[in-house]
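Note that one protein chain is taken out, while the other chains of the complex remain in position.
After this line comes chain A, so read on.
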Amino acid sequence: MMAMTVEFGHYALVLALVLSLVQSFVPVYGALKGDARLMAVAGPVSGMLFLLVGLSFAALTSAYLASDFSVQNVYENSHSLKPLLYKITGVWGNHEGSMLLWVLILVFFAALVAAFGRSMPEALRAAALGVQGWVTSAFLLFILITSNPFLRLQPAPAEGQDLNPILQDVGLAIHPPLLYLGYVGFSITFSFAVAALILGRIDAAWARWVRPWALLAWMFLTLGIAMGSYWAYYELGWGGWWFWDPVENASFMPWLAGTALLHSALVMEKRNALKIWTILLAILTFSLSLLGTFLVRSGVLTSVHAFATDPARGVFILAILCVFIGGSLTLYAWRAPMLKQGGLFAPVSREGALVLNNLLLTAACAAVFVGTLYPLALEAIADDKISVGPPFFNLTFGPLMIPLLIAVPFGPYLAWKRGDLLAVAQRLWIAFGIAILAVLVTAWLSGAERILAAPAVGLAVWVIAGSVSEILSRARFRDVGIATGMRRLAGLPRSAWGTALGHMGLGITALGIVVTSAFQAEAIRSVQPDDNFELSGYELIFKGVAPRRGANFTEEVAHFDVYAGGAKVSELEPTKRLYTARRMPTTESAIATFGFSQLYVSIGEVREDGGVDLRAYYKPLVTLIWLGTLVMAAGGAVSLSDRRLRVGAPKRARQQAAPAE
């Protein structure tokens, strides 16, 4: 019997499209008419859609594993000699496969809502799953019409064209799935927002049901962006960890909007306020995800003109973009005036602080938006290619972060409804003292030439110390003693821990960014074997270059011994690789980690005489950038595990009106 896995996967995908059309109409109509039988369809069909797209994805993966070059997508992006891991990751290392992963995650979130969203009103759940069905059918149609990964080749070529070598890295295994879990995850909050607008019922309970989903998506997005940043850092060989590249911005914008959403949903839930704004944020966050997908997938970034010459894909996504963003905003404009706004509140209060947070985050998001899209618009209209580089973002995004970081420690201290800024300031004096100390130490260490470094370090330390002091003050060690204090600390709501960890992570990341930007040391030179040079107290000795052979590449390995204080502390082997199938060279940098700091070496061409050109960096505290994001995501996870947020779990005691004071 002949195996037909590939065609089975193709059929499952087509079936998923047709079924998602049913999903788009039946439950939504049921929700509008209050017909429980029609609404009941939403859950099982969501599960079925996940199963179908999952089968389809599995079929494509098996074609990759078997090197089935009769599948055009496998032929174009795989090679029989490729290591197993990259055969698997190659599935989403290309346009068609990555869109399939996109849809898989879309239906995955719908299935999660179907499985765990039983505590919410049936109509909201059914309508939200229906809206999710709209997005799913639009993207399935896009895949089948313009980007079908199941197209076949007959006769089958003998060997594949291999995956782009830059993508042959563990980074590809982790980064896109995390990133997609993040920004496709926000589709759920979008669907809930649109469903609420359709049903015309938006209240505090809505925020309570939706917030865990936003939190889940936000966690993945945080990790995905951080992973992408670290990947670019070690793979591209330039030692940079953020480039303000449009592709990066495409994922960063939903993150900023999503972070704002998390905070405003808190106000909506607790104070029944900011409802209109929160709904808008939910719509905007996913709209920015769609925009990012359009930017990355349409080819518009390479060149507006390249996009115009092969417009099928781009125009299709653009149409999806217009229908969903335009449609949801129209619905919003129609329904929003009907919403009754909640109570007013004082500017100095928890909700006031959260509004400030939202203002700054959305302004920052707008800055990134302009910096990303302006060059594209200009190229399209004036045929003028400009690039908006880091200076633009440093001047717009940077200044917005300063008040944000100053304000962060105040937020959790402030009471709901009416806060006392002076009282909060008094409680923060220890944190403030630590920050000042950090400024002084930095200034003393760095001297006068990096005058901005000291206050920047102080600001980062302020955020970290502020969040630590907040969680400690909740335990009231001074009033109740160590033992009771510890018990109180353990008994604090997980959401309080989540807040503290989230803010602390932000501070840690900021510290890493500030220190590595201000105090990084760099050496660009060419060396002969047995040359040595010094960088920030480390002595590097170049031992020469030797060839090495990998599974599907050959490489020239440069060997460096690293000495500190006369003792050998590490060895570095940066390489220059040539991937045989595509004849494409890549640079593999070598990194040695000392504490939180890193020594980073990458080489250029190897010369005839055995010498190499190299660039070496010492990056102090650079790993804090990514460790901070891990702490942030951990904060999200802790907050998500709070029992009151755990969807479907029995509800339990929580503070309603004020934090424990």
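Simple rule for what comes next: a contact is a pair of C-beta atoms (placed from the backbone, for glycine too) under 8 Å apart; a residue touches a chain by one contact, two chains touch by 3 or more; residues count from 1.
As a working rule, contacts and distances are computed from a predicted model.
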>> So one subunit is absent here. Using its UniProt record, which name fits best from "FAD-dependent oxidoreductase", "YCII-related domain-containing protein", "Amino acid ABC transporter membrane protein 2 (PAAT family)" or "C-type cytochrome biogenesis protein CcmI"?
In response: "C-type cytochrome biogenesis protein CcmI"
> In the full complex, which of A:63, A:127, A:198 or A:545 touches the chain missing from this view?
Replying inline: A:63
> Which of A:7, A:420, A:534 or A:605 touches the chain that is not shown?
Replying inline: A:7
> Which one touches the absent chain: A:161, A:580 or A:641?
Replying inline: A:580
> On chain A, what residues meet the omitted chain?
Replying inline: 1-8, 10-12, 14-15, 17-19, 21-22, 25-26, 29-30, 33-41, 43-45, 47-48, 52, 63, 66-70, 80-81, 119-123, 144, 148, 150, 152, 154-159, 201, 203-205, 208, 272, 580, 644, 651-658, 660
